[in-house]
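Notes for the one structure printed next.
With one protein chain held back, the other chains of the complex are shown just where they sit.
Each chain carries a letter (A, B, C and D) given by its place in the written order, and its residues are counted from 1.
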Amino acid sequence: MNQATTTAPPKTATRPTLDDLNLSTGKKARLYRILYEHGCGNGTLLALPIDQGIEHGPIDFFPNPDAADPNFQFRLAVDGGYNAIAVQIGLAQRYYRRYAGKVPLILKLNGRTNIPPSDEALSPLNGTVDDAVRLGADAVGYTLYVGSPRQTDDFAQLRGVRRDCERYGMPLIVWSYPRGKHIETKGGRDSLYAVDYAARAACELGADVVKLNIPKKSEKDKDQPKPYSELDLSYEEGARRVASSAQNTLVLVSGGSKISDQDVLDKARAAMEAGSTGLIFGRNMWQRPMDEALEMTEKVKAILREYPAEPPRS
Amino acid sequence: MNQATTTAPPKTATRPTLDDLNLSTGKKARLYRILYEHGCGNGTLLALPIDQGIEHGPIDFFPNPDAADPNFQFRLAVDGGYNAIAVQIGLAQRYYRRYAGKVPLILKLNGRTNIPPSDEALSPLNGTVDDAVRLGADAVGYTLYVGSPRQTDDFAQLRGVRRDCERYGMPLIVWSYPRGKHIETKGGRDSLYAVDYAARAACELGADVVKLNIPKKSEKDKDQPKPYSELDLSYEEGARRVASSAQNTLVLVSGGSKISDQDVLDKARAAMEAGSTGLIFGRNMWQRPMDEALEMTEKVKAILREYPAEPPRS
Amino acid sequence: MNQATTTAPPKTATRPTLDDLNLSTGKKARLYRILYEHGCGNGTLLALPIDQGIEHGPIDFFPNPDAADPNFQFRLAVDGGYNAIAVQIGLAQRYYRRYAGKVPLILKLNGRTNIPPSDEALSPLNGTVDDAVRLGADAVGYTLYVGSPRQTDDFAQLRGVRRDCERYGMPLIVWSYPRGKHIETKGGRDSLYAVDYAARAACELGADVVKLNIPKKSEKDKDQPKPYSELDLSYEEGARRVASSAQNTLVLVSGGSKISDQDVLDKARAAMEAGSTGLIFGRNMWQRPMDEALEMTEKVKAILREYPAEPPRS
Amino acid sequence: MNQATTTAPPKTATRPTLDDLNLSTGKKARLYRILYEHGCGNGTLLALPIDQGIEHGPIDFFPNPDAADPNFQFRLAVDGGYNAIAVQIGLAQRYYRRYAGKVPLILKLNGRTNIPPSDEALSPLNGTVDDAVRLGADAVGYTLYVGSPRQTDDFAQLRGVRRDCERYGMPLIVWSYPRGKHIETKGGRDSLYAVDYAARAACELGADVVKLNIPKKSEKDKDQPKPYSELDLSYEEGARRVASSAQNTLVLVSGGSKISDQDVLDKARAAMEAGSTGLIFGRNMWQRPMDEALEMTEKVKAILREYPAEPPRS
Partner (left out) sequence: MNQATTTAPPKTATRPTLDDLNLSTGKKARLYRILYEHGCGNGTLLALPIDQGIEHGPIDFFPNPDAADPNFQFRLAVDGGYNAIAVQIGLAQRYYRRYAGKVPLILKLNGRTNIPPSDEALSPLNGTVDDAVRLGADAVGYTLYVGSPRQTDDFAQLRGVRRDCERYGMPLIVWSYPRGKHIETKGGRDSLYAVDYAARAACELGADVVKLNIPKKSEKDKDQPKPYSELDLSYEEGARRVASSAQNTLVLVSGGSKISDQDVLDKARAAMEAGSTGLIFGRNMWQRPMDEALEMTEKVKAILREYPAEPPRS
């Protein structure tokens, strides 16, 4: 193996456009709506997720109790001009009607509580692509636990979702998360190895869009398989590497738990420089009062406006 | 019967809003997109139909041969800022992809050639609600031949479409056309009796939106059942009467064959005054060169801008 | 055949009770709600039908234009304390939600316009038992054109409805109407022969409740098959005869077109004396202003209160 | 994290109304019947559960052997004027027919014996939503073991039930119970953390109504995740907190094992003060002779009458 080529990060951060994706008419119509008729309207994507209520429980609403009411996030998504909001079936069914059409809906199809440990993680379907169609959603979200001992069930479950997405022309966004006891022995869920593998896996299994974390360095990096264990990429290089590994699957970078405002903006910048299509920032947005959340939203959108992509031509 | 009350036209031309319609979340999201995110964006609806190719054949393209290429109407719909374009499955499948998301699609599900006479008319399904979902359409259209000897088959066929619309949250627009040999002996297809019945029938059978003609006076008016045969309503009163008979089903007034520009604008005004939600004008728009078509579109939209409806609140 | 027994009217007008009907749990729960938790609450049934909009068109609303708005009938049904309201799918879907639970819903499953003649009548399904369940209805209605040239299709269609009613525990009310060119040569649709046959047919085909007209005498009575052509029953005797022919199927007497107030009350009395369970009166109720409609409702209910039936014991 | 905001209990105990719930027509009709046509008829809900026979075995009938006969509870529900009775499929099928329509039925769909330990609890479906429709039920109940190692299977099973509930317009009541070995290491099933999570999970997964316990303090409270381990809420504050976490899902507070009469009344009061819609009290009601049970029922209903909610307007 040529060590020189393996260690060099991808040279280009050009991101794929809708024209590159071989999308069916319906998938294209829905992605166009998300990318060009909402948010900055320039082909970037800023999504507001509110699936923490099932993934972490009400614990995430303590910093801003108003955010326990899903109307808070729906209002933020509409008033802040997000490209989309991502919620579980219960919230979609009960709350979206008031905001229907004002902000595109991503129906998050699966989800779990974090009460059981994640060493054998599998996220069960709580909703279906049929539900997404019925509710007027413009995309579905699916959490794939790459490398989990139960990935056999996970891939099979994803296959069903993907097939329904084809049938209905529904874009498929995969939350591609390395997880489970085995990945923890190979550098951990946030290692370059893990995220890079997750990026490629989403592309291989048929995602239209993939949600990724930017890899983090840790003491466990040495446990990664070679040559990952020998790489020493900067934060930005890691971001470019994993975005590139997703190939022509559109990349969204996730925000994770709350960090400082400057860190949020730096992450947004790094993501876009790396060739991502956009961001999916939740707690960093709604774990603060509405006026501050709107202000932060505007700052992030200012960055996104610097990274326009031409609308599709064909 | 109290003649005084029977001859008085409906007193109000207030048109129903999305809040009145008891729409499911998905239907609401899709109708909101059509009504508030395209066209004038004020709750009015200007649709461009291009189903004449199957209904009348290429004959309708002689006045403007450029219009034989479906790209002409798609470009007109996008550049003119229509709320939606209505086409058969073949055109949707072949041409919409390039414009996907830029203008909402109404998939016209059924259609027929006019080579056989319409005395026993029934319009067969050429596409399905599944197709509409798959192509990212925001509504489906169905031609119902009210009063045709084959209305039994027609109603049954519509039932299947309606059920699928419920299942998928897809708005159902009914082209409600009195047709067949029996209506011709009762005043004819354009009589007040016929159109009034067609308006009510669409509401009874579950249309969300109904496309109607404005009744025309003719020598056959005396053949209408009483008390219709004794009414003498003006054009405007007739328009109000039939719009009112559709109850809270949204009304679109159809344009029909090409008339003078002033007549088009007068019809648009009369329709909106009568409580319609909008217009579905085809030949009057695209049977002229693109620049003139865009100009005429703008004139019609100027009228629609005078009839805004508040966006839904709940 | 013993002429004496054939000409004697049935001796008893005792009407069947829920205990007689061998109802499944679900059918019983729903019929109990209609019979004992609404209306007079004494096992009688007063239903308000509003399917004339599809069966006759807006023509029926001329005497009271306010009644063209379905809210008129829904309000009348709620405020007047009817046992149920009977509507087509479109009105149920669009209007019932506001009144849901306040008055039981009978979803009228089939219906047709009267633009084509009824010589080969068949009423197509516009809704399904699934729709009825989904909308929280407590019964379904089905128009059976007994003796029509198309009764083969009609019976087959009814079979499907009946089977779904069994599956879902949904009471089945059959509008049992003699119709078609053949019955017109045998005394006509309102003859004793015709209605008597229709009553039995509903029972034979699995109706839980049957809606009948009271037979009318006419010049065509002599065309009835023997011995009907030789019978000379009074109005009351005719009513008893046909109610008796329905056996333990519950009987509702229909009101038909508008008649004088006294005739309405006489018909109500005759129906109950004849062993009917109740009345389904539409135009005679809502073809007048709301206050008069409520007043008339109260007069009819006063009669129904005289004919209580014990609630079911087992 | 702002400690001040995190420790403060939610400020309002206003409970959601039917208008807030975005219910389909059928769900609304059925919930209206339960809430406004039975019990106190004021929008509160008092349910009588009798699923202890499967969950605990005949052991629960020792204090009042008469209660082993399901007719005891059915009679109590009818004579005591409960809003609904909740039973497994066997009892519904065998006993409900006699009481059909007199008291609304909640068909409890799943259930298990407590012979195996609950460390990997999953409650299997013993009935279906189809059964519920067929029996004329007005709601279904489902026990969800939040946080169980088998929650993956549980969520998937619930998804099927929820989808059928959508299809049939059937209200879904989730018994949301934290359970399994993992929750026992995080404060236990009755901890604030556990119940709070369970309340939110029911909302996220599409429950219309959620049955909750009021959290209890214990020595294991310190094992809860932060900040729960640092909170010190009173019984009433805990009740308000979890009711609030259910957002616009209607809350029923469960009674649990038999306690003193005063404790029952205090719990009822605390539940209603906390913003619950009602109570589901079983053993505390029927583990006593009929006359005492009716007396206790009346005392609880006296409290419910103090908490009326306006009937739905739209």
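Criterion: a residue touches a chain if its C-beta (ideal position, glycine included) is under 8 Å from a C-beta of that chain, and two chains touch if they have at least 3 such contacts.
Note that this is a predicted model, so its numbers are computed, not measured.
The undisplayed chain touches these shown chains across the complete complex, A, B.
For chain A, the residues touching the absent chain in the complete assembly are 22, 24-25, 314. Although one chain is hidden here, its contacts on chain B can still be listed: residues 51, 53-54, 57-59, 62-65, 68-70, 88-91, 93-95, 97-98, 111-113, 115-117, 122-128, 130-131.
One rule holds for everything that comes next: only the chains that are shown with their structure count from here on.
For the pairs A-D and C-D, the count of C-beta pairs in contact is higher at A-D. Rounded to whole angstrom, the centroid-to-centroid distance between chain A and chain D, based on C-alpha atoms, equals 36 Å. For chain B, residues that reach two or more other chains under the stated contact definition are 22, 24-25, 314. Checking each pair of chains for touch leaves A-B, A-D, B-C, B-D, C-D.
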